[in-house]
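What you see is the complex with one protein chain gone and the rest in place.
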Amino acid sequence: MNFSSDNAWGAHPAVLASLAECNEGAAMAYGADPVTAQTEAVFRDVLQAPDAVVRFVATGTAANALALSQLSPAFGRIYCHEDAHIETSECGAPEFISGGAKLVALPGEDGKLAPQVLAAAIKRGAGGGLTGGRNAAVSITNATEWGTVYSVDEVAALAQITHAGGLPLHMDGARFANAVASQGCSAAEMTWKAGVDALCFGGTKNGAMAAEAVIFFDPALAEGFDYRRKQTGHVFSKQRFLAAQMLALATDGLWLKLATQANALAERLAEGVLAAGGGLLVPRQTNSVFATLPAELHRKARAAGAIYHLWPDKTAEGLDPVPLRLVTAWNTPEEDVERFCRVLTEG
Amino acid sequence: MNFSSDNAWGAHPAVLASLAECNEGAAMAYGADPVTAQTEAVFRDVLQAPDAVVRFVATGTAANALALSQLSPAFGRIYCHEDAHIETSECGAPEFISGGAKLVALPGEDGKLAPQVLAAAIKRGAGGGLTGGRNAAVSITNATEWGTVYSVDEVAALAQITHAGGLPLHMDGARFANAVASQGCSAAEMTWKAGVDALCFGGTKNGAMAAEAVIFFDPALAEGFDYRRKQTGHVFSKQRFLAAQMLALATDGLWLKLATQANALAERLAEGVLAAGGGLLVPRQTNSVFATLPAELHRKARAAGAIYHLWPDKTAEGLDPVPLRLVTAWNTPEEDVERFCRVLTEG
Amino acid sequence: MNFSSDNAWGAHPAVLASLAECNEGAAMAYGADPVTAQTEAVFRDVLQAPDAVVRFVATGTAANALALSQLSPAFGRIYCHEDAHIETSECGAPEFISGGAKLVALPGEDGKLAPQVLAAAIKRGAGGGLTGGRNAAVSITNATEWGTVYSVDEVAALAQITHAGGLPLHMDGARFANAVASQGCSAAEMTWKAGVDALCFGGTKNGAMAAEAVIFFDPALAEGFDYRRKQTGHVFSKQRFLAAQMLALATDGLWLKLATQANALAERLAEGVLAAGGGLLVPRQTNSVFATLPAELHRKARAAGAIYHLWPDKTAEGLDPVPLRLVTAWNTPEEDVERFCRVLTEG
Partner (left out) sequence: MNFSSDNAWGAHPAVLASLAECNEGAAMAYGADPVTAQTEAVFRDVLQAPDAVVRFVATGTAANALALSQLSPAFGRIYCHEDAHIETSECGAPEFISGGAKLVALPGEDGKLAPQVLAAAIKRGAGGGLTGGRNAAVSITNATEWGTVYSVDEVAALAQITHAGGLPLHMDGARFANAVASQGCSAAEMTWKAGVDALCFGGTKNGAMAAEAVIFFDPALAEGFDYRRKQTGHVFSKQRFLAAQMLALATDGLWLKLATQANALAERLAEGVLAAGGGLLVPRQTNSVFATLPAELHRKARAAGAIYHLWPDKTAEGLDPVPLRLVTAWNTPEEDVERFCRVLTEG
């Protein structure tokens, strides 16, 4: 019963098969191979964006930091939610790779930026002269770090404010598939059609070993990106093995199927929590459940072998009820989910 | 007949099997998994270095730049050969990740630093006051970019000079296995016993998909390394998939077997070149053959489908004889090697 | 009637005289001159810190960013007040010069960090694993950006928490003289005796043209500092002209006299504001007055030619009362201060 993270689980068999397939024979290194070219094309199709520049890297932190460094100079201000992964969980990678950009962290309910808060922050930043740096970009995470989702309309509203300030909009889509699956929209509707300029399309949490796509809908924003990726050590010599993972996910809508499955498992967990008398810190929309459990149920779950993180960290131990986070992956065993619910309710 | 690079070829079946094996079930993310711990231990065994800090990253550029950024401050001088990969082929990654360190490129025959040249450069750098930065480290590549090898004694001689200058010695071992295989020494003899302080132990060119080990023989040199690796986006969330590749190579001496095989194939190519009236730019010691071919033989080889790089680049086209580079991998087909030799000699 | 900033006013005649004096004859460049050595010694005396390393730079931003880059690695977390100059007004210089460190901005009344808030933040940062970076340093400003002052006891309390977390304490003393003058303590009591590890001792706002001292009470913290200063372009070739300015201020306690004068002028302004029916946003302790004025008085003051900044920025125009900031310098004309008060009270 490991609900610690979607990172805790492995790769889908189709990903392994794709790796094995492209392992045959020789291919030119550093991305000059046919699998890479094919996968880039497939992603342009998935996103209905024939002019987009698509590149693959191995980690979400690399994807975000590299994308943002294209959007912001060293002296730029990047607006994001105060719980954004780029702000809390990447060890300063955006600052480092951009050469010193400042993340301006803003509050917002349910892990989401509110339009008026963003608008006010952009306005203040624009009026600050040299002192605070120059407005450079806005970054939102979808699905958010709280498992909630910006709807297409919400993305569009933030994009409008962002563009009105003359800035590009970045979407950290480490769990992009879960967001799209929850909204029943297309990948295009969730992104460029709503005004997103750069997208990090997560593969790792979706079922890859380690692969993410960085997508610039406006090719001008990708200027020099390949050099930047190389200078940070993020170009694989056998680059085809990154592409092959993403190819498997993009084929036949596997990415959406896996996300839909993970979301459904999380919904079952949320139901179980509520049925047992627990609560939800935020509405469950994707594959994360931010819940509270009466301390006694928490102890029972732990005793039964359930693995999950307290929230926001271990200091929550001892609280009653206990705040915690449960995350499902595409292959979280259904029996684990059911057993967890039984432990809570039958306990 | 692809002799373009050892990067052109894929992963060994044992690597794929190891990935598949560790794909079962769940494991804690970011390196807190048993496969990572096990593989680190195995590498300490391979290197007979029980106190060494071992970490895994996906690319050789990341390995080198991260290792060097531990050894050099932003204002450091790092001495290397003028043909060193870190100087010519990493797009400024060492400068970027170290925050601005200066590579001091030195000449040397056969791709190797000469002791007296290094000693003079270190002395000059030590006397330069603030202007040129502060002496920080020495980096050598073994096997070198010219396929030649520093013997254990040669490494020890350079290490002595390096340490006499108060500096640590880094070894770029992108083709470390090929170097060790050529010398019949142990990994320990080639490294810490000869005075190497930090080693990048290449897996990718040896038969992995994308995996390298960074090893600090003195744990003090690894201080803060995990943060640095994270801040540059080089920690995988499913970190076990990096370790699993290296585990396969380290098991039962597979790394040495594969390198020995690649070296032998290159020897066969070198013989073929010489037998056909071609020449060698430097002695063949590992899996690269820097050769010259009469222009007519070059045309015949190309016509027969042989793929290789002219040296140092395309501008060599039109020369007679033509300088070029042939590289073999663990799985370069023996029949390709034989056919190439036949094309040259039977013409 | 220019109350816009203490930066708006020039240098004290003794500073000009000192520059003229050291302009005679030749001297070795880059700090190897007797004036620089003498001034470093004088500052060690002023601070009763015979082992301190003292260096001079031209700007406060350089002083802070360079000092912090000694205390924090690229992946460090630096705790400060959310209104700290390093957070709001240096265009990302600390992030840039440290190579990517993250400023963790904390709330606090009257521009001051509260011990319990700092303690909690340090504790949370220590428990974050790799994700948020590594705790590196704490920075406080004295006098603060709100013109308030940490007493010696308050500094000591924050230093204790900082050191308990294993971190060094940095003091941004752009208006250090004003703080010391307000407390009647010694420079040593306000700094190393209370636990400060690195001090930026401001000269520019105190009466220099452009000169600041960076002081490391523990010489070990200054390791490599001269290279860093050079690499950022902050070593003057005619370095003696930086030292000469600071020498004038440090001689015969001029720095304290000037600050005392500026503080007194601000007190007079504060009295005038209160007498006229205005208010204070925070208690006046040094040479800044954060006040509110009825809109009508604000219009009268402007009409009479008074120059000052609305607070926090122009968007305050139109409020009633109007929040604003008045700052005095050592040479703000007393008649300007009196005239301003008359304009307010006599209408």
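To keep things simple, chains are lettered A, B and C as they appear, and every chain counts its residues starting from 1.
Just so we're on the same page, contacts are C-beta pairs under 8 Å (C-beta built on N, C-alpha and C of every residue); 3 or more make two chains touch, one makes a residue touch a chain.
Values in this document were obtained by computation on a predicted structure and should not be read as measured data.
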For a quick check of understanding: of A:Val235, A:Leu258, A:Ala276 or A:Val322, which residue touches the chain that isn't displayed?
A:Val235
In the whole complex, not just what's shown, which of B:Leu130, B:Cys185 or B:Ala304 touches the removed chain?
B:Leu130
Among C:Ala29, C:Ala275 or C:Leu319, residue touching the chain not depicted
C:Ala29
Options C:Arg44, C:Lys123, C:His163 or C:Lys238, residue touching the unrepresented chain:
C:Lys238
Which listed residue (C:Leu47, C:Leu66, C:Ala181 or C:Val289) would be found touching the missing chain in the intact complex?
C:Leu66
Contact residues on chain B toward the hidden chain run 74-75, 88-92, 95-96, 99-102, 124, 127-128, 130-133, 313-315
Can you list where chain C touches the absent chain?
2, 4-5, 7-11, 16, 19-20, 22-30, 57-63, 65-66, 90-93, 96-97, 204-205, 209-210, 227, 230-238, 241-242, 307
Kindly note down the residues of chain A that lie in touch with the hidden chain.
30, 73-75, 99-100, 129-131, 133-134, 224, 226-228, 230-231, 235
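The criterion applied here is as follows: only the chains that are shown with their structure count from here on.
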For chain C, which other chain has the most distant CA centre?
B
Relative to the centroid of every protein C-alpha atom displayed, which chain's own C-alpha centroid is closest?
A
Note: chain C sits from chain A at a C-alpha centroid distance in Å of 41
Distance from the CA centroid of chain A to that of chain B, rounded to the nearest Å?
34
Scan chain B for residues touching two or more other chains and write them down.
30, 227, 230-231, 235
